[in-house]
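I have a structure I would like to understand better, so I am pasting it below and will then ask my questions one at a time.
The complex appears here without one of its protein chains, the remainder shown in place.
And then subunit A:
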């Protein structure tokens, strides 16, 4: 294992120290509970937005705390869901009288821990909590016999759009309804060129030969659905875009936010090359790209590879996407 770390046991806590040191103008960090908060106190009457999950997906979620996105993010160990105590503390802290929305990626552990936290927060402080569980990954096909589709790229787009709606002062019910709508209109598919190494494990989670790629991966270094011979970017783009397009389905005349996400170890040069392929496929399918996002936003440590997320949008969603945002991971208009 070759990593810029001191001790595998301290990776998460030391990274949080770094976030606090790097962004003192925007963030404050509760190091004991491993919660990243906005520096400013919650605005009375604004719905609180919290998310959280295992570490190793940066900038998700801590890097999306700030104006126009999250109020707080709970960091778990690498690839391990945070614990209920963290979400309960965050929920109470960001409740400004309008309730709190939990944004949860659909993984067994995340769902269980957030559920326990929501029960505890309601019982303890009377905070009204609603949850949205993102599950946009089309690689997981048969939801009856699996833990259900994973929450991946759409989580980033959702945190941005729903964050903007919360800033407008919408109610918890409205914010939760919008979050569900965004999730339902988004689909993703990912692939890996390499595995990744969990610091505590010390070696790669799986092995991929030089001439192989793994298609249908998630964001935890877990192997995907299929191992295939490495192919040119043009073919890889089709392998990712086709199942996404056929799933919703998206059709001629639809507008989308097109999001090409890096898994952490792929240079922007290749991500833009991939975006070019994706854009051409969408053009051929008669789909209009209303907005795009290219970069490393929901990662899997140092894994090389990418995912494609398409979110079907209308004018309202585009307007919320364009609204000001000021977080370490995403910033425009503010």
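Note that a contact is a pair of C-beta atoms (placed from the backbone, for glycine too) under 8 Å apart; a residue touches a chain by one contact, two chains touch by 3 or more; residues count from 1.
By our rule, contacts and distances are computed from a predicted model.
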item	value
Missing subunit (named according to UniProt) among the choices "Dihydroxyacetone kinase subunit L", "ABC transporter", "Raffinose/stachyose/melibiose transport system permease protein" or "Ferredoxin-NADP reductase"	"Dihydroxyacetone kinase subunit L"
Identified contact with the non-displayed chain, of A:42, A:68 or A:84	A:84
Residue touching the undisplayed chain, where the options are A:225, A:291 or A:331	A:225
Contact with the hidden chain (one of A:36, A:140 or A:263)	A:140
On subunit A, residues whose C-beta touches the chain left out of the figure	54, 76-85, 107-109, 112-113, 116, 139-142, 145-147, 150, 198, 200-201, 205-206, 218, 220-225
